[in-house]
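Let me begin by handing over the structure; questions about it come next.
Presenting chain A:
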Amino acid sequence: MTDPISTTLTALAAVMTVPAALYGWNAARSRLYRLLPWLFLLFAWQAITAPNWLVFVVFLELSSLTLFFFVLSKDRETAFLYLYSQLAGGACLLLGTALAARGGALPAVGAVPPGLFPLFVIGLGFKAALPGLHFWLPPTHSKAPAEASALLSGYAVKMGVFGLMRLVEAPSPALMAAGVVMAALGALQAPLQRDAKRLLAYSTLSQLGFIVASVATGTEEGRKAALLLIVAHALAKGLLFLTAGSLEEAYDTRDLGRLGPAARDYPLLFGLFLVASLSLAGLPFTVGGLAKGAVKAALADHALTQAVLSAAGMGTTMALAKMASFGFLSSGQRKGTGRPRPLPPLAWLSMALFAAALVMASFAALKTAGAEVATKNVLVDSLLLIGAVILFVRLPRIFRPDRTTPDVADLLAPAGRMLTIPLSRLRRLHSGHLTFYLALFFGATLVVLYLLRP
Partner candidate 1 sequence: MLPISYGTAIVVFCIGLYTILSKRNLFKTVIGLSLMEGGVLMLITSSGYVPGGVPALLPFAGGEPVNPLPHSFTLTAIVIGAADVALALAFIIKIHRRYGTVDIDKIRGLRG
Partner candidate 2 sequence: MSTAFFTFLAAFLVVTALTASEAQDMLSAVIALSVFGVLMAIIFVILQAPDVALTQAIINSGLVTSLFLVAYSQTQKRGDDPDREDDR
């Protein structure tokens, strides 16, 4: 299937993978790890151009699997969490596909029978981190290697959104509500994080909310706006994750409370960070600003949604301001010793590639959108941006990096404990008592005979 969406996403996959692969070249533990990004690229291409849902699901799973190995190289628990959640999503999609294939032919990637719509949304929801199903996203993004985080946030979650784009052909209020909740949740959580990559992860969630809300309009305009935002966000977030990874590489910590004056040590890195974050925050005339404008235009009929998204945009700005202020500008807090480590040239190269792609995307977007659209909301957007920065400066107590905030990850351990109770019951059933086994068996025999009664 070739149309603007898949063409753009195919190109985007290559643009995302090359810098990520370059960045990870030196850090890779073995040659096999150097192969992973390219495998991911291959599978992603197959998934994006899949003729039917089955092929899409298969290659989506395989791309998740490559990223799982990536995450596994850094943190085992998180990698398993990621894998299980992705497999669960894939399982839902597979079930839905099988049910849709009931008539004979495999269902093409597109709308499905209305009864199966929720199943597909849940399945894609695991991939695209819809609220409630996003539990894997913050830990995975924060604990993965930087290049994997870039691919995850920049591309892997977008493949879920791609599925939603194909799936949704009519306005879907439920999905739009989910998008709004996502945007708000991400924007609320992001500025309160102390882990730089976790902050970026929640910001990803917020941006995904924008995209999902736009997709949920079910209109061509909405899809186009979502596509533009996907590109803008992928490039900006890829660069941001790489800068965050570089910070970790240099200072050995992601903790915003302990990071030092990186802007003094690495002015270029700070410049790259600014390029990405200004685009992400929606500065007018950047691709991010244009995309957000397009999303808001697509949501013209939904005033409430628009308002929430505007507020969420301010949250993103505050989060980025926090990262800039504590990660790059603060001084004297760092408890490390000695000079920061130098960064390898490949890392610089990869980040430069991202930045170049971002700038080129901005120019291209400006050209296609035209000056009229680009200047339409300049004043409001700038005011929102400046307002958010002022809020951040005026309310330092809220954004102090030593705060801990309630997080979705806190729920994982109790949920795991809840699940083990029935499991241990089941285990106690297999007690080794032969008579007990036989009694169970004869009981079941009676059940079988009852079920077979005439």
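Candidates were picked such that all candidates are chains of the complex that A comes from, given by their letters.
By definition in this document, contacts are C-beta pairs under 8 Å (C-beta built on N, C-alpha and C of every residue); 3 or more make two chains touch, one makes a residue touch a chain; residues count from 1.
Keep in mind that what you see is a predicted model, and the values were worked out from it rather than measured.
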Pick from 1 or 2, the complex member that touches chain A: 1
Residues of chain A defined as touching candidate 1 within the complex: 427, 430-435, 438-439, 442
